[in-house]
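First the structure, then my questions, so here it is.
Just one protein chain is left out here, and the rest sit where they should.
Chain nomenclature is as follows: A and B, assigned in order of appearance, with residue numbering initiated at 1 for each chain independently.
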Amino acid sequence: MIEAKNIDFYYGNFQALKNISMKIEPKTVTAFIGPSGCGKSTFLRIFNRMNDLIKDTQMEGECLINGQNIYDKSINIDNLRKDVGMVFQKPNPFPKSIFENVAYGLRVNNMGDKSFIGQRVEESLKDAALWDEVKDKLNKSAYELSGGQQQRLCIARALAVKPSIILMDEPASALDPISTSKIEELIHNLKNQYTIVIVTHNMQQAARVSDNTGFFMLGELIEYSNTKKMFLNPEKETTQNYITGRFG
Amino acid sequence: MNKKVSQNIAFFIFKFFGVLVIGILFSIIGFIGYNGIQVISWEFLTEFPKEGMTSGGIFPAIVGTFYLVVGSLIFAFPLGVMSAIYTTEYAGKGWIVRIIRIMTNNLASIPSIVFGLFGMALFVNKLNFGDSILAGSLTLGLLVLPLIIRTSEEALLAVPQSYREGSLALGATKLQTIRRIVLPAAFGNIITGLILSIGRVSGETAPILFTVAAYFLPKLPSGIFDQAMALPYHLYVLATSGTDLEASRPMAYGTALVLILIVLIMNLIASFFRKKL
Partner (left out) sequence: MHKQKIHRRILDKITEKLLTLSGALTSIIIVFISVFLFTEGIGLFNTPDIEEGYALYVNSENRIDNLSPEETKQIFDAEVTSWKAFGGEDVAINVFRLDAIFNFYSENELGENYELLPEKLGEVISREKGIIAFLPNEYAPQGLQVRKLETATVTLEDYFLGTDWIPTATPAPLFGVLPLVLGTLLVSFGAMIIALPLGLGVAIYLSELAGNRERKLMKPLVELLAGIPSVVYGFFGLVIVAPLVQKAFNLPVGETALTGSIILAIMALPTIISVAEDAMRNTPLGMREASLALGATKWQTIYKVVIPYAKSGISAAIVLGIGRAIGETMAVLMVTGNAAVMPTSFFESVRTIPATIAAELGEAPAGGAHYQALFLLGAILFVFTLIISVSAELISKKRHS
């Protein structure tokens, strides 16, 4: 369970998020939509403190994951990021073999011995629906895979450390339609085990994969509700305008 | 929290290394600066060495180094810039440029003593210039050529393509475009290379050992076929083979400081030119 309370976020003097509060239930898929530059990616990166890496930024407010404020001083960021996985916009496998890519998180977190790692890699690749395509070339470089396969490899890499939450930042924006539909199918299957938050600029995608949707604009959370309701019967006029394509 | 601990240790070490390297630099400059500043005076800069190089000044070495800097750059600077113009403006992107670039890198990596050998064989012996400012300048010129080529290339590549297109579209020839548009735009950065070369040439010893440098001369050189004293060689002599090493130590500190100051000032001027762009 993720709970954000009154979050403000600044890049230098520019306020990118304005007083955002939101609750996300476990084992659901939540989509963030909105025009580019609206703050949806910034908000996503609040959940695993990825924004810490950007210089000259500032955050106010609280973000609780399972009741714990992840911005508390006592929090170990590495453990947090292990528990909150992330898949990025562009597939970014490491210059290592397919196997080593998936094993990476296990190794850096000292999880398990050799046989355990082998087993987890296989499970994760199966969960990411990639196993059948790569099982004969696990030692080949990850760069030999197609773009869509690389992205599923990155998902497998995130799954391997058994996070409870997976953040996806426009995971299909760099992919072709067939690869995209595979990723979407995958998200659907993963929902049983993980809490998934996905940022997308593609409203149809949000409608297809998510249970709840948050609509962001100019750093504000305009509307946050059940996806069906949002797309069929939005409360706010701005939402209505965006969904029907009047701006964006 | 094992991995956190190893991170802290590693980062501490790297930071320490950083401080250490800066410390080394400052200890060298500080040591030579402290000892040298007590020696440097107007007399030190304008007088000849006296009493077996244990007192007096380093004037002839300063003059010699000045001649060598001017002599080497008169010949290397235009050639280097021309070579850079050829590779950036004419040669395109094919294998020719690749070979030229590899050769330039190779030339840059050849040890300075090898240039000394070559200069001695070709200029001093074969062409019969003898130990002379001419032979030394040519040798030093070859040595700094790669530096000039590389900085000039970077300078020319930094000129936006749109400048060239704008000029060509007005009916200017390629050569006119280079002369009137490209070179003026790249001027500041090309000058940076020239200034860095001055620092480099002033400090090199090995190439001049057998081509020009004299242990001691009672008068200033009067032509390009004369031998000359030079600052770096003078420091070498003072440090290792003077008549009384202990007594000439202060002279050595002063000479070393002058050398460091030349490099320091050239670096400062170069960064000034670089910033202006």
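Methods note: contacts are C-beta pairs under 8 Å (C-beta built on N, C-alpha and C of every residue); 3 or more make two chains touch, one makes a residue touch a chain.
Remember, it's a predicted structure, so these values are computed and weren't measured experimentally.
Peer 1: Can you say which of A:Lys82, A:Arg120 or A:Lys182 touches the chain missing from this structure?
Peer 2: Missing-chain contact among the listed residues: A:Lys82.
Peer 1: If the hidden chain were put back, which of B:Ile37, B:Ile74, B:Ala158 or B:Leu175 would touch it?
Peer 2: B:Leu175
Peer 1: If the hidden chain were put back, which of A:Asn92, A:Gln204 or A:Thr244 would touch it?
Peer 2: Missing-chain contact among the listed residues: A:Asn92.
Peer 1: Residues of chain A in contact with the chain that isn't shown?
Peer 2: Spelled out for chain A, the touching residues are 48, 50, 53, 55, 78-83, 85-86, 88, 90, 92-96, 104-105, 107-109, 143, 154, 157-158, 161.
Peer 1: Could you pull out which residues of chain B are in touch with the chain that's been left out?
Peer 2: Its contact residues with the unshown chain are 3-4, 6-7, 10-11, 13-15, 17-18, 20-22, 24-25, 28, 31-32, 79, 82-83, 85-87, 89-91, 96, 99-100, 102-118, 120-122, 125, 142, 145-146, 149, 173, 175, 196, 199-200, 202-206, 209-210, 232-233, 235-236, 239-240, 249, 252, 256, 259-260, 263-264, 266-267, 271.
Please note the rule applied: only the chains that are shown with their structure count from here on.
Peer 1: Averaged over CA atoms, how far is the centre of chain A from the centre of chain B? Could you give it in whole Å?
Peer 2: From the centre of chain A to the centre of chain B is 54 Å.
Peer 1: Using the touch definition up top, name the residues of chain A that touch chain B in the complex.
Peer 2: Going by the criterion above, the answer is residues 76, 78, 108-110.
Peer 1: Could you list, by residue number, the parts of chain B that touch chain A in their complex?
Peer 2: 1-4
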